[in-house]
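Notes follow once the structure below has been shown.
With one protein chain held back, the other chains of the complex are shown just where they sit.
Let's look at chain A:
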């Protein structure tokens, strides 16, 4: 496989999580009238949205929502989900899972009869994962990026 190596332009190897950093200066002390704090001479650090939303870059994927099935959980069509594949999909978490080849975002519930995917919109019905279904969890939704109207 080593021969293939040279055919990957290095500039094509970009990590989704760190490719575009939004740097916003962050000030240590609040603005005060009167004598300014000497600490303001030192910008402590800059805030990076990735630090907030992406805790595990190697296992983080972005997923776009295409339906309103999770509307009551404030996830709307067009939103971008930050999905962490390294977190365990424990009871009650909102997850992105693939069911028979299609990806879906739902709340996961472990019932006595097996896994149930719960929508958050009464227009949609819960989905019970049946024996023989190809079901796997991609990861747990850790943040929702929503653009207000």
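Just so it is clear, contacts are C-beta pairs under 8 Å (C-beta built on N, C-alpha and C of every residue); 3 or more make two chains touch, one makes a residue touch a chain; residues count from 1.
Throughout what follows, contacts and distances are computed from a predicted model.
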Check your understanding: Which of "Y-family DNA polymerase", "Circadian clock protein KaiB", "Cytochrome bc1 complex Rieske iron-sulfur subunit" or "Co-chaperone protein HscB homolog" is the UniProt protein name of the chain not shown?
Key -> "Y-family DNA polymerase"
Exercise for review: Write down which of A:74, A:103 or A:125 is the residue touching the left-out chain.
Suggested key: A:103
Point to revise | Contact set of chain A toward the excluded chain (per top definition) | key: 1-2, 4-16, 19, 56-59, 61-67, 69, 80-81, 85-86, 96, 98, 100-105, 134, 136, 138
